[in-house]
Structure formats: structure tokens, C-alpha cells
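Removed: one protein chain of the complex. Kept in place: all other protein chains.
And then chain A:
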């Protein structure tokens, strides 16, 4: 396909028509269409520094600190040395730059990988009659758009004009089937699929949004504080400052008011630590760390596909702990998209109980992957019981599967729905091997003997009929009609003589349905030659009728499909992924609402709903909101959407079927818009991309063929059941950690900052700092950075087992309980209290005292040292109180930081540092002279006690009086291991559940089909099953072998509807 790979560059003006010539690079280049190369990197070596810096300073926080820095350069204002801002700023900028650089390198690698692996992101056109090669073929077609079901264009080749429609193009991500090569022409660089992927928006977490509000509030608060202090300065300067000018003359032109103005800015500089620059960086580091845990988690690693979980976005972790709604795809997400023939009932006898696995060695054509556990059925086949033979003969004849046999005995079935594939494979293994078909015949190897049946008619499946039949003539010349379909439908058409068998089979069917299996009833009928001849005549007339063709055909089918003889029933398991029902139950216990959005039919979706335990027997009021009028779901239109949402939210379980990818996204947007809840979308295919992008969190199921969902997701893993761990464990922890981090971080910085505020009342509002400048510089970066990081990387309030045992522990996250505006306000109040203690206790203890040798200790430097030491101890102990999981690392960080504080302090206050730079280290000797004083330590002890004990008492009281779910869970004994899931017993009957819209009937009988012998591979394309389901017609829309116009069929049966299920209780009925 890379033969005609073309490069396009961007085109500025709106494109109306696209013109291309095959093998004419210059011509094509002249249009400057988008190229195939995927470029995701932002920088190169030279542009990195300026670009990155520019970008970083666009972040409001960084710009704010730059302005602060500029303010500090004004001597009249500068209340702090320049380094107090420069050191943190440089550190923050370089950490962020390093992260950006690595991100960019990673994306360069991914892009180069993609660029080498994908020859093109393409829409090659397929020629109806291949006039190969076409050296000067010219294509005119529509410009790239997002319509997947439509394409118009023309191909001019050698003076001949061919029309190009949707059946002639391949979309990105298709695989070739039934052929090894083909000719094509790349049309678009920006593919239809990419255009359909929805907008990629930058996702932010709700904590982020809350933070933005809080930071704005804090800025406002800062301005208020500074204004108050400036007013204080104004008053002070007027009443006392003017008296003090003898000792401290004012500079020229500075009066009390101007001094107040300068003081305002000076205090802005000093109090800026309420919004510490390290906050954002720390948050990113924490999220990154918690993302790594997801990558590293062995419990989310799928050994079978060798796929570990992957956090593709490192900025959304805490949101995982707040999910309220989950939107799940069905096929490939809840189910494995594997159907297995599990049980059957033949002539009133049920087969398929679990015994030992059947050995297929007697059948050389058997598919070894197929397993069956009941030997008695094999015995029955070998005993040539006629009913059993007819049963399997029906399965091998009545279907629209196509066989591909590349080598003798290596059969490959191309089934439109996996159900059919499973049935045909079952027949194959039991010795009725469907081998090949032509439009007029079906070749079957029956118990080793090849037999060729004449295929006289296919009475195809559709949604209303819920059955399909074939009419064949056996090699012996016997005419027979074989029918399979939904049991209720078949039962209506049975011969009266079957009534006894019906009863027994019904019992079996109920049993199967109770196990969540998809059932089909099988029946056959011998046909009278004369009657059939006549019927065939009428059929021919009807099928060429111009008016009401469908109805006429339906009537004819109805007529012949009656008085059938019941053969038995099959039970197919739509294999759920492991642990899906348990996961769903756990998640719903955690108050998470799960909505299934699927493109499948109602019956299929319902069926899965039951087997996932989402729907249960007691939910007997299933009601359906259908909107069968247009392509777009009626319920999602303006006025209806609120009603839809209200009704849906009353329901315990919501299953939306036959939704298009865009509608999936619409549903997600709807919930996002009106419920203010955090949503998560999980899916595996390209049809889920829009929903994944629309939800707050998108999860992709990885390890399967399609990658689209994973590429646009935020998290990916191999199995649905890992969702439980992602949310209940990782999400919960991440949220908890982030919240603990934020509350503690604000606490420690507010406390730190407010002390300045109290000191202002003693130093004439002159913007004197309480602490040493070095302490201000290093407080956030060195002394308190690691302990809080350690807490937010390691903390666990309860371990993962508890999280699973008590899914309710997840609820506080949904309710935003751990960090909200209230929590923030409380934390600010706590800081005010702490700062009062931290300032006034040292003040009262020191202002009038001296050292034990009579020398000075009430000096500014000693006081600064005392206060900052008290502060460091207090915030350390507070951290210890907040931390509920002390690992060795945490111990190291906490004690290490305390040690670091003293080491750095002694170093900064040493003779050597002072002599090296007297102006920068004026605190020489303070540590040595203060910290050997008992009263200093007694003060530190007292402040620590006063700061911490009330908090302990408060928390203890809360636990006693109003214990949270958390306290309760911890107090409760660990309940017994998770009980084994009891299979529901149900009387519900599954329907004939094919996942496709309409059968291949037309195709199979088409005369243009299969010109070559069966062994030779036929040529044609199929879209890769999993990546094609984005058309409203379901997964079959893209199937277009050899240009048969399949899509022209009217869509009346398949209009979109949204179905919902509810219990009587929730609706109050």
C-alpha cells in the first residue's frame, strides 16, 4: 500500500475539492496537502530553552513570581533579598523544563515509531475492475471530512470515468482479509477517522479547578492583608514614625502615605508565600509518582497479553478517586467478543455439562481451539443418531459464514457475527465441517464424507424476523428447510407434534438463559418439491418487485417457515471478561453508576446486562424510550435531553443501545453538563474514542488489536476488572494523597506567612520579616518539601484489601469531602491559630529575658531563629499527625528534613560563611548562642504542644462523636474473604442475539461472488472487526467485497433507540 504514498502539506484556504494524480509527486505536492508524517514534538535542541521559558512564563503562577522578582529589585520596596525568589523560581523552572523535555523526547520517539510503522494514514481507493497499474489515473474527490459512511469522488483513467463511493475506500486502521495485496491511492493525510475522533481537549481535574478558585481567593486575601498592613503603616508612620525620623530620616519625597504605598508592595513580597511557587511543581511530582504506581502495579498486569496497565496521562490521578459515573462500552470491554458454543439441547436431551474436555483427534478438520466438555455428545454423533446429525447439519448449512482454506485442512471462517462463527465451528468439530460455498451451493464434509448441497434460498435474518432459514437440496435430492432463530419466534411456527419436545426444550432453554447464555432454537422441515417450485416462482417475482419488496418477501418467508419440526436449541456464551460481574457489583457498592453505551442491539445489550448482574430478575419494569425517527437520537435533542437525563438518573442501571460514537460522547457530555459529577468512559475500539475524549477520564482496554481507544485514553489496561483496582485503590489513594497534600501544604505555608502578619504590629508595619532570609528561601524547598512529598507518595489510610472489602470508602471522594472550600477554610483557620501560637509564645517568652549568662537573647536574630525552629517543629509534628502510613522512607524524610534544618542553619550561621560574605550571612553565631539555651527549648516545646494537642483532641473527639466511614472501616474487623458469586437463577429468556444488522444473505447468493475455486483465496477487503463499529449501521457497514452495493438497503429497522431499565422501587411505581 505504500506504493503510492504521497506527501501532502497543509493547505491554507478551505478546500472544496481534492485532486490527486497517481504516481505524480510534483503534481500532488503543488497542492500542499497535509503530509503523512505525524509530528507531535514541540521543540528542538535550539528552540527548547527560549520556547520552553516563554511557555512556562505564560503560566500565571510563574509570571506572578517573575513580577515578584522584579518588585524585589526595587530597593525601596525590596523587603527580601533577590535570592529568596530566584532560587525557588530557577529550581521550579528547571524541574518543569526537565519534565517537558523528557515528555517531548518520549513523544518524538512515539511519533518516529508511528511514522515508520504506518506507511500512511490513508484512504486508498479501490478500483472496481482493476485496470492495473494506472499510471496516470486522476482522482477528484471531496476534501477530508468526518463522515465515515459517505464518500464521493471520481477516478479518471485512460479517458474512462469511474465513480468512487464509500465502498471503495479503506479507512485508517483497516486490515486486508482474503487477499495478500491490493492497489490503492492515498487520498488524505488527515484521515476521516482522525476527524471523527472528537476534539482533544486539555483535561483538568476538579481539584485543579478548585485550586484555581482558591488561588484567586488567596490572591484576593493577600491583597486585603497587604492593604490592612499598608493602612497600619500609614497610621504608624503618622503617629510614631514621624517621631522616629531623628534616628531614621525618611528619604526625600517619602511621606507617610507614600511609605504606606511602598509598604503595600513590600508586604506583597513577604507574604507571597501564601501561594508558594513550589505548590504546582509538587502537585505535578505527586501525580507523576502516583501514575508510576499504576504502571507498576502487578495486579493490573495481564499476563496473557503481556500488558501492564499504563497511565498515559499523569495529570488526572486524583480524579480517579472521585468518579461518579462510568460509561462503558460493551463489546471488547465487558465481553471478550468471543462466543463459545457452550451447551445444546437435542431432541430433549441436554448436553454440555462440565466433564472432561473432549478430544478432537477423531476429526482431522477440527479446530483445536474449540473446547467442549461433554463426551456424551460426541458419542451421540458417533452413534449416528439422526436427530443429532440433523442438528449439526443445520448448523453447518444455515448461516452466512464464508470459509477460507489457504492450505488443505486449514479452515478459516469469516463470520459476520461471532455467534454464527461459534455455531459453525461447533458443527465443524462435531464432524459437520462447512468447507466452502458458492452462490448456489454449500460444501460440507459430513463425518469424513464430502457432500455438496444446492443452496436454493436464504431467508435472511433481520431484526423483525429474528430468524434465518436456508432451503437446500441434499445430494440425494431431498429438499429441506433449515431454520434457526429466537425461541419464541420458532415456537410459534412449530408443528403441533412437537409440543412434548417443546416442553422439555423450554426447560432446557430456561436453564441456559438462567446461566446467562444466548440461546437459539433450531428447527427443520422437509419440503414438498412441487410446493417449493411454486414458492420459488413467487419468490422470484417478489424479489424483483419495485414496490413493497420487503413486505412481499416477508410474507413469502412467513408462509414457508411454518409447521417446523423442532430439533433442539443451542446455548452460546458471550464470554464476559474475567471478573466483570464482581467488578460491577463492587463499583456499584461504591456508589458509582455504570451506564453501558453500546452500538449493539437491544437484545444483545439486555443479555449482557443480565449476565453482568447489572440487570436482575427483580428489575421487572423495563421500559424503553425509543426515538426511531432520525439518524440522531431524539432523546439527545435539546428539549428532551434534560428529561432523558432525569429519567436515566432515576434508574439503577442504564443501558443505551444502538448509539453511535458521537451519541456516546453526547451522553457523556450531558451527564457532565448537568450532574457536575466526575465521569469515566471505558472502551476498547475506535467507536469509543469520542466518548473517551469527552469524559473526564478516558480508559482504554489495551492488548487487543485496535489501538485507537488506547491512544486517546488517559489510562489503559487489558481487562475491565482492573477498573476496580484503578478506582478503589489507586484512585482513592491518589485523591486522598492529593487532598492531604493540599491541606497540609496550605497549612504549612499559611502558618509560615501569618507569623509575619503578627510581627508587623511590633515592627511598625515596616515589612520586616520574622525569619532569616535564608530560611524563607529554603523553607519550602528544603526543610519541608520532602516530608510532605513522602506523605503524598506513600500514604495509605487503609491498605488495598480494605478498600476492596469496604467499597463505601470510595464515597467521600465523590462528595469532595477531603478537600473542598470548607476544608480549605478550616485549614486556614488552623493556620491562624498556629501562627498566633508561633508568634506570641516566643514573643512573650523572650521579650523580657536574657540568656543564662545574662547576655542578650531578645535580639532580632535570636528571635528569628527561635520562631523558625518552632515553626519547623510544629509543621513536622503536624505532618506526623496527618500521615497514617509511616514507611522507612517517610521516617527518613521527616527526620532527615529536621536534621537538614539544623545542619543548614548551623552552616549558614557559621564563621566561614560569614567571613566569605558578611552581607549575606549576618546571622553568624545565632544558632550556637541560642540553641544552647534551655529557655529556647522550653519555648519550642510549649509552642509544639499548644499547636498540636488541640488538633489531636479535635480529631479524637470527631472519631468518638461523628466517626467517618474511614474510622468505621478501620474499627470493624476484617470481614471474611469475598464470597463466591452465586449464579443468578433466572427465568428470563435470551433472544436470538446476533450482533449485526442484517445477514450476508444477499451477498452469499450474489452471482458476482466467488468466481474462483474455494481453495484459492478470494480477493476482497474486510474491515478489521473491532475498528469499524463507528457507523450507525453497526459493525457491518464497512464490509464491501468486490463492490457489492450493500449499503443501499433501507435503514428502517435499524433506527437508533435508547433503552433503559429500571426497577419499580426506584421509580416509585
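One rule holds in what follows: contacts are C-beta pairs under 8 Å (C-beta built on N, C-alpha and C of every residue); 3 or more make two chains touch, one makes a residue touch a chain; residues count from 1.
What we mean here is this: contacts and distances are computed from a predicted model.
**Q** Just to verify: the chain that's not displayed, which of "Cell cycle control protein", "Ubiquinone biosynthesis monooxygenase COQ6", "Histone chaperone asf1b-A-like" or "glutathione transferase" does UniProt list as its protein name?
**A** Hidden chain identified via UniProt as "Cell cycle control protein".
**Q** Consider the whole complex, including the chain that is not shown, and state which of A:45, A:158, A:383 or A:888 touches that chain.
**A** A:888
**Q** Which is it among A:208, A:295 or A:550 that touches the chain not included here?
**A** Within the whole complex, the residue contacting the unshown chain is A:295.
**Q** Per the definition of touch given earlier, which of A:28, A:766 or A:869 contacts the omitted chain?
**A** A:766
**Q** In the complete assembly, which of A:249, A:386 or A:477 touches the absent chain?
**A** Candidates A:249, A:386 or A:477; residue touching the omitted chain: A:249.
**Q** For chain A, enumerate the residues touching the unshown chain of the complex.
**A** 1, 79, 110, 113, 116-119, 173-176, 180-181, 240, 243-244, 246-249, 251, 266, 293, 295-299, 301, 303, 306-308, 705-707, 733, 762-764, 766-768, 794, 796, 800, 808, 841, 843-864, 884-890, 911, 914-915, 918-919, 922, 924-925, 928-929, 933-935, 938-939, 942, 945-946, 949-950, 952-953, 955-957, 959-963, 965, 967-968, 970-972, 1024
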